[in-house]
Structures are given as structure tokens and as C-alpha cells.
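For this depiction, one protein chain was excluded, whereas all remaining protein chains were kept in their positions.
Let's turn to chain A:
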Amino acid sequence: MFVNLSKLNLREECPLSDKGAPKLCLKALPGEGAERSCAFDGARVVLMPITDAAHVVHGPIACAGNSWDNRGARSSGAQLYRRGLTTDLMEMDVVYGGEKKLIQAIVEVAAKHRPKAVFVYATCLSALIGDDLEFACRQAQAQVPVPVIPVNAPGFLGDKNIGNRVSGEVLFQQVIGTAEPEGSHPFAINFIGEYNIAGDLWGVLPSLEAIGVKLQSCISGDARFDDLRTAHRAKLNILVCSKSLTNLVKQMEKKYGIPYIEGSFYGIHDTSKTLRAIAEAFGDADLIARTEDHIRQKEAETRALIAPYRQGLEGKRAVLFTGGVKTWSMVTTLKELGIEVLAGGTQNSTPEDFLRMKALMDPEAHIIEDTSAAGFLTLIKEKAPDLIVAGGKTKYLAHKTRTPFLDINHGRNLPYAGYNGMITFAKAVARTVFSPVWEKMQKPFPAGGDVP
């Protein structure tokens, strides 16, 4: 009943032997404190930003109860995706099976919340007790007028990336290509792996509009289900973040002939590079000219606006600890502000992400091998950076080291994508690096009360 993992092309991407390289298909060791997430989480990360769908977790309270509405993926419309919906399996369900409860739950959720689709997620426990998710979804489908889509990525399947890939498969097999768009646009594109954290997507849309490119669908930030169904009519796929969705773009290329390029919208350099690559992929002279104009104008504007921040930040040294596209894109973005990356670490990236990060960083820079809390603390002590750039998981531990810290992952409130995002980012970096708080925290205080 599970997705065939060999289909997800995990094996071929494993063999990096570099120190600190992400181990996509290897197993986390018990007790090592790797602090990585699971396949179920990975599946939800991709699908949950489909804002007008209901997301039903078939499992005990742990899987949904601790984690719903906890990511900053924003919506410009429907709020249904933020709802925590779960079968909340209890002891008797574990003994007698939860399929009937699940079918009934799907029907009730559909009636109460009127979603455009219902995504149903397996969990470790429901998989273990042998509940047949596909069967239950088919049964519910007979009573519900919108698509009911099983997502079979129980946590024990492995890391978050595996869940990302499973949801890519689900979208490819059951959503994309099930409806036709109303009209066609000569420059229609899809974003793949842009989750609209804190409104990142909205920072990029003005540039697309300026150059005359239409976003057919975004997989899956601020997504509407019906838009995703028409994604196969886009002319180009842009793999924005999480190379874990490579399987999706490759399959769309094969089946629908949609070529793909990779890009990032973090920082001036990567934003321009990606916009340019989009225009060049279409090969339209007018589009290329418009894009070059836009880039010239926005780069000049943005550089002028961040100049005062760069002046102060020049020569600062940072430790970077993140995943996915940010592993490499943040290196250039920080450089844009004159900040050198002393050390980098990654848990949830692909080997490609990792290699890119290494290529961009100073060869002397340190690659973090031990990504546990203990490893992190040792590194910070050793390197004494001026800034730590990482995600929420590390945030409060980082504060204990009394080092300026900037959250760049899904817990943040500010969008950092696109040219405007760069300005927001520069301000945020400066705010934390120059906050008067750190100096007060680092200043010794005489415990004995001795006045010097």
C-alpha cells in the first residue's frame, strides 16, 4: 500500500561521501539527536498550502494535535487549510481498526467545510494497524462530490524529503491534468516548491507581472485546488525550493513536455538570475528585453535601498544552518550584505543543494557535520560568529549562546523573497545584528555586587 520508494529516485542521489553531506536515504541513528522531521510532515508541508482543500490526518492526536496551523504559509483567500482535522484515533480504534471512522470523518468534513478537495494523510499508527487508506478514500469518494485524495506517507517511511516526494507523486497522479484552464497565456509558468511562507510568493508576483509572465499555479503556496489541476498547461516549470520535488518536474517534463529550470528568489543576485532564466527559457526577444529592463531598474533601486545596511554589516561573519534552497541561496544573499559565511550545515537538503552550498562558500568554511544541539553549540563556541542564520528549531538554543540570531525558516513573519524581500531581509539582519540586547547579554555582571 505504500509508495514504492525506488520510484522516487532516492537511491541515485545518495552516494555523497563528503563530510556533513545530507543523507537523504540513510537512516537517522536512535539517540543521536539529529532533530530531523518525518515523511508525514514532509507530505503535509507540500500539500497543506492548498488553501481551499481540507487536510484530514488519519492517526492519533500526536500527528495533528501538536502540529496544525504551525507553518507560516499564507493565503490570499480560503483559510480552510489552516484547520486541524484528524480522526484522532483512540485505543478502541487501534484495536478494531479506524477505516470506518475515517470514511465517516471524510464525509462529515466535506459536509461541514465544503472543501474543493479532501487530502487524507496516513500516519505511522494507522499504517501499522493496517487501515487501507486507498480503500477508505474510494468508499468516501462515493459519498462526497469533490476529489478525495489519499496521501500515503507515514512518518516511519523516513525523512521529510521522502514525504515531499510522495506528495509530488500524489499531485502528479491525481491532481495535475484533471482540468483544463479557461484560456492560455504564452508565458504561463508554474512555481514548484514555493510555499508562500510569510507571503514570499507575493514578493515575486510584481516582478512576474512587470515582465508579463503569468503564474498558472504555485505548488503549493497560496494554492487553489482548481489551479493545480490545470498546471499541466503551463509552458515552463520553475523549481523554486526543495529539490525534493525534482521528481514532480521531471515527470511533468516527460508527460506534458514542460521543461523546467531551477531558481531561487532569495537575494538580488538569485532573483535576477531566475527572472533572466525564465525569459531566456521562453526565448522571446521582447520578453528578454522587458526582463533586462526590469532587472536593471530593480537591482539599482534595491542596492540603493540596502546600501546603508550593507555599510554596517560589511565584514560580519555568520553561521548558516538551514535546509533546501536556502542552503545555497542564503550564502549569496548574505554576501550581498557583505557578510561572510563561516560555517554551514544542512539536514533537509539534497546532495545537489549541498554541493552548491559548498561551491559558493569559502573553501575554508566549515561544514557542520553534527547537526544535533550538541554539535551546534560546540560550533558556535568555536567560531564565535556575529550572526546565526537558521530556523525556528535552533532559535531558542541560539539565544542561549547570546549571539544575534535570524529565523529564516517557516516560523518567521517577514517575507524575504524577491527584490522587496531583500530589503526586508537587509533590515531584519541589521535589526538583529545591531540590537542593543546582545551587548547587554554578553556584558559580565558582578555576582557579588562589587561596584568597580
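Rule of thumb we're sticking to: contacts are C-beta pairs under 8 Å (C-beta built on N, C-alpha and C of every residue); 3 or more make two chains touch, one makes a residue touch a chain; residues count from 1.
Keep in mind that, in the parts below, contacts and distances are computed from a predicted model.
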(request) Just go with whichever of "Fructose transport system permease protein", "Phosphoribosylformylglycinamidine synthase subunit PurS", "Nitrogenase iron-molybdenum cofactor biosynthesis protein NifN" or "ABC transporter substrate-binding protein" UniProt uses as the name of the absent chain. (result) "Nitrogenase iron-molybdenum cofactor biosynthesis protein NifN"
(request) With the full complex in mind, choose from A:D93, A:E169 or A:D386 the residue touching the hidden chain. (result) A:D93
(message) Of the residues A:E35, A:D284 or A:E299, I need the one that contacts the missing chain.
(response) A:E35
(message) Given that one chain is not shown, which residue among A:M48, A:A78, A:C124 or A:L320 touches it?
(response) A:C124
(request) Please give every residue of chain A in contact with the chain that is not shown. (result) 2, 27-41, 56, 59-70, 79, 82-91, 93-94, 101-102, 104-105, 107-112, 114, 116, 124-125, 127-129, 143-147, 155-160, 174, 178-180, 226, 229, 372-374, 377, 392-393, 395-397, 399-402, 411, 441
